[in-house]
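First the structure, then my questions, so here it is.
What follows is subunit A.
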Amino acid sequence: MLKVNGIDVYYGAIQALFSVSLEVQKGEIVTLIGANGAGKSTLLKTISGLIRPRTGSIYFEDTDITKKSSMEIVKLGISHVPEGRRVFPEMTVLENLELGAYLRKDKQGIKEDLKKVFERFPRLYERKNQLAGTLSGGEQQMLAIGRALMSRPKLLLLDEPSMGLAPILVTEIFKIIKEINSQGTTILLIEQNAHMALSIADRAYVIETGKIVLSGDAKEIAANPEVKKAYLGG
Partner candidate 1 sequence: ASKTIKIGVNLELSQAVAQYGQKELEGLKLAIDEINQKGGVGGKKIELVILDNKSDKTEAQNVATRLAVREKVLAILGPATSGATKSAAVAATKYKVPIISPSATDDTVTVDERTGKTKAYVFRTCFNDSFQGNVMANFALKTLKAKSAAIIYDASSDYSKGLFKNFKQTFTKGGGKIVAEEAFAKGEQDFSSILTKIRDKKPDVIFAPVYYDEAGLIIKQARELGMNMPILGGDGFDDPKVVEKAGKKFANNVFFSAHYSSQDTDSKVQEFINKFKKKYNTEPNAFAALGYDLGYFIADALKRANLKFDSIAKDRERLKTAIENTKNFVGVTGIVNINKNHNAEKSAVIIELKNGVQMFKQKLNP
Partner candidate 2 sequence: MKKRFLVYFLIVVAIYVIVTVLMKIGVIDDYIKLNLFLIMLNIILGVSLNLINGITGQFSLGHAGFMAIGAYTTAVLTTLEKPLPFYLTVLIGGLLAMLCGLLIGLPVLRLRGDYLAIATLGFGEIIRVIIQNIDYLGGASGISDIPQGIDWTGYFIITVITVVVILNIINSSFGRAMIAIREDEIAAEAMGINTTLYKVLAFMIGAFFAGIAGSVYSGSFGFIQPDMFNFFKSIDILVIVVLGGLGSISGSIISAIVLTIISALLQNYPEVRMILYSLILIVIMLFRPQGLLGTKEIKLSKIIPMLGGDR
Partner candidate 3 sequence: MLKIKNVTVNFGGIVALNNVNIDVEKGSIIGLIGPNGAGKTTVFNVISGIYNPNTGKVEFSNYDITYKKTYQVSTLGISRTFQNIRLFRELSVLDNVKISFHKNVGYNLFDAILRTKRFLKEEAENHKKAEELLKIFNLYDKRYELAKNLPYGEQRKLEIVRALATSPRLLLLDEPAAGMNPQETQELKNLIRFIKDKFDLTILLIEHDMSVVMDICEKIYVLDYGEVIAVGAPEDVKNNPRVIEAYLGEGDLEFA
């Protein structure tokens, strides 16, 4: 479904990704783990068109999206929940969700999806007229995921959804991810909480200073002694 072929990405003169390749099959949960500054967020930003790779290509369902704008990429069915939630702070919860469906024209479908999101996150329904900026961290995270779902994505990119959340919410968020996946959305997940991520993922990639160093079945990766030492805390 998603195919990243040997991309190099730069921030000005600094190279952040070195010939990174990665693949996600339809229906999978794939996780990407790596230390701080390894380039995980950079990879997601490149996929969703916020940054351009200098070399290499990215295909989504056989369409070359390497040079496409974010707008076109969203249209094709990729949705990105960025690092740090990035909700629109001075808009209400409802307006945030509506913006998630910005490119869609099917009023009826939007209405249905809105209902679905509210069913999944009852908390958001309670707060639908509150300004997003005043929500607590966990609520904002739910909103960010809900907003991404509003575009009916085929592929959902999640960047550290559990960061800064209370343990109880971390469990909750992972449950939700699993659920969304089981309803047919493919997921590419970045996590510091490698333990949790590996436990729900089908496959995993390990990235170190901009290079993919390991990939394979999530269970195998979790059992790898090197990974254990470096990312799972021994």
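Selection rule, in plain terms: all candidates are chains of the complex that A comes from, given by their letters.
Things to note:
The working rule: a residue touches a chain if its C-beta (ideal position, glycine included) is under 8 Å from a C-beta of that chain, and two chains touch if they have at least 3 such contacts; residues count from 1.
Everything numeric in this text was worked out from a predicted model, so none of it was measured.
Of the candidates listed (1, 2 or 3), only one touches subunit A in this complex, namely 3. Of all residues in subunit A, those touching candidate 3 in their complex are 14, 33, 35-37, 134-139, 160, 163-172, 174-175, 178, 192, 194-196, 199-200, 229-234.
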